[in-house]
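The structure appears right after this line, and notes come after that.
What you see is the complex with one protein chain gone and the rest in place.
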Amino acid sequence: MSKDLKKDIKEEYEMERKSKDTIDGDLATLNLGPTHPATHGIFENVLTIDGEKILDSVQTVGYIHRAFEKIAERRPYNQITTLTDRLNYCSSPINNIGWCMTMEKLIGCKVPKRVDYMRVIIMELARINDHLICNSVIGVDTGALTGFTYLFQQREAIYELFEEVCGARLTTNMCRIGGFERDFNETFHTKLEAFLTNFPKIFTEFDNLLSRNRIFMDRTIGTGAISAERALNYSFSGPNLRAAGVDYDVRVMNPYCSYEDFDFIVPVGSNGDTYDRFQVRQEEIRQSLSIIRQALDKMPEGKHYADVPEFYLPPKQDVYENMEALIYHFKIVMGETPVPVGEIYSSVEGGNGELGFYLISDGGRAPYRLQFRRPCFIYYQAYPEMIKGQTISDAVLTLSSMNVIAGELDA
Amino acid sequence: MGKVTLDAKVETIDGQGFQLTRLDKVIGAARANSLWPLPFATSCCGIEFMATMGSNYDLARFGMERMSFSPRQADLLIVAGTISKKLAPVLKKVYEQMSEPRWVLSVGACASSGGIFDTYSVLQGIDRVIPVDVYVPGCPPRPEQILDGIMNIHKLVSNESLRRRNAPEYKEMLSTFNIEAND
Partner (left out) sequence: MTKTELTNDSFYNSLQEQFTSSIISKEEPFGLVTIEVDSKKILNIIKWVKENTSINYLTLIGGVHYPESEGREFALVYHLHSLTENFRIRLKAFLPKEDLKIDSITSIFSGADWLERETYDFYGIKFIGHPNLKRILNEDSMDYFPMRREYQLEDATREDKDDTYFGR
């Protein structure tokens, strides 16, 4: 082609492009949700985009608002455990045990050491459960579907362990005020040993797929970053805050349930981006496995419940023979046990951060006011700030790395 | 043995031969074994649905390998989880966008009847806004129960008459939900 012809074509192209710019000069609005394959849960984000770059976003939540706090004002104290199941349903035993510990603090009950160690094992299994979902879903959102299938099969092993203890897989209703409803049996120990032997190998395989994978690292390093000061200002907690560089873990700061007996490290990231969140959760899974091993090795003998007959159901044989046991059984089941008056705030380290229970009791059969401090609700506010200036695919990845669980978001 | 040659002029019926069946049985079998589901998973039942999709309970062996997230390309709407009153118009819009023939599977107690959440903000069952074919109870249902629900859907799909979606009774049923029938 001659030089003049090339110049003509180039000029024509530039003119056409300029005219397109003036016609399509406005910004576009893209609706990410509420039903979207990549948002795991129902949240709506209306993005204002310039090409692929996100300038602003408006969030709508509340699509699964089930009025937990209003229901809690009606239910007797032992029935609220079933409500707490459905907050962060990926790690429901942690919510259950947190609620039971709040009640035990209110009534002034001290549980035996064996119960503490059993609770630690169950809570760490639930934490592994939650982090496995989050990490495999980060893999899925970058396009790596294999990790998802590997890890979900391992989660079935954890579900079987929960079934041995309480009979349910997901919404476990695990704990009772005062301890557990039954002790761990032989099958549980066998399955737990098998899990602790088999799982680390599969987990290492998953880690090898993603952790040092060039594509994964390119996609996740730098996306959805938040600095430690902004994260603290937004009241972040849990793995998201630890990835930003602040080592706040409720298990270390306000130890509950004999966590001070165990030796574990709290992984902390540096940039607060998606890669750091992924790695923090990976390391927390390894630390949880170590805690479970320590708890199993050091498990003390004893009863699996504390001596609080007003709250803990007596054995059924006693109910048939003993008058007192019959009365206690009746009162607990009908929910007529009196509870001391007071207000208490108690928190545990949930899968996503500090899960708190603010309870005001007026001595009646149901709480006067129960408020759940839900970590997801609080840190999801920072999402527009985290995705500003990034592309749409980064926004999707940031959302899945923050592990926003819809049940905890909307309560 | 010598070679066998066929006379080129003789017309023979070679190969597998003919099968004699009814058209709606073939279409029913084809539809049932290749349903493309649209998972509308909101809460806890969604995690059990993900476990059903996983390799242990494996939904893919029933032809549901590809989850379609676009309503236009989906046959089966699987509603798993609580539907609140805020979400009900969204659900209805998604259902209206699906093209015929379409089926709805309601997984879990919350989707079937509101579940344990008898409150001011929860829709007491999705059959208040869209017609439902199979209900799977449970809170959450085990993956085997969800598979049983899908087997029932398969039964419905393979036995459905080809004229059902154009019949006036069907259109009347849709109009009780204030849904326009798709053509």
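Order of writing sets the labels: A and B. Residues in every chain begin at 1.
In the analysis below, a contact is a pair of C-beta atoms (placed from the backbone, for glycine too) under 8 Å apart; a residue touches a chain by one contact, two chains touch by 3 or more.
Quick caveat: nothing in here was measured; it's all calculated off a predicted structure.
Between the chain not shown and the residues A:Thr146, A:Ser211, A:Ser235 or A:Ser258, the one that touches is A:Ser235.
Between the chain not shown and the residues A:Tyr117, A:Phe199, A:Tyr248 or A:Phe278, the one that touches is A:Tyr248. Annotation: of A:Met217, A:Val266, A:Leu326 or A:Ile378, A:Ile378 touches the absent chain (contact as defined above).
Listed here are the chain A residues that touch the chain not shown: 61-62, 65, 67, 69-71, 73-74, 105-106, 230, 232-236, 246, 248, 253-254, 342-345, 347, 354, 356, 358, 360, 368-369, 371, 373, 377-378, 380-382, 410-411. Touching residues on chain B toward the chain that is not drawn are 85-86, 118-121, 124-125.
Here is the rule we use: only the chains that are shown with their structure count from here on.
Taking the mean of the C-alpha atoms as each chain's centre, chain A and chain B sit 31 Å apart.
Remark: chain A residues 34-37, 40-42, 62-67, 70-71, 82, 85-86, 89-90, 133, 148-149, 152-153, 155-156, 159, 169-171, 406-407 touch chain B in the complex.
The touching residues of chain B, when paired with chain A in their complex, are 40, 42-44, 46-48, 50-51, 54-56, 67, 69, 81-82, 84, 86-87, 90, 94, 116-117, 119-122, 139-140, 142.
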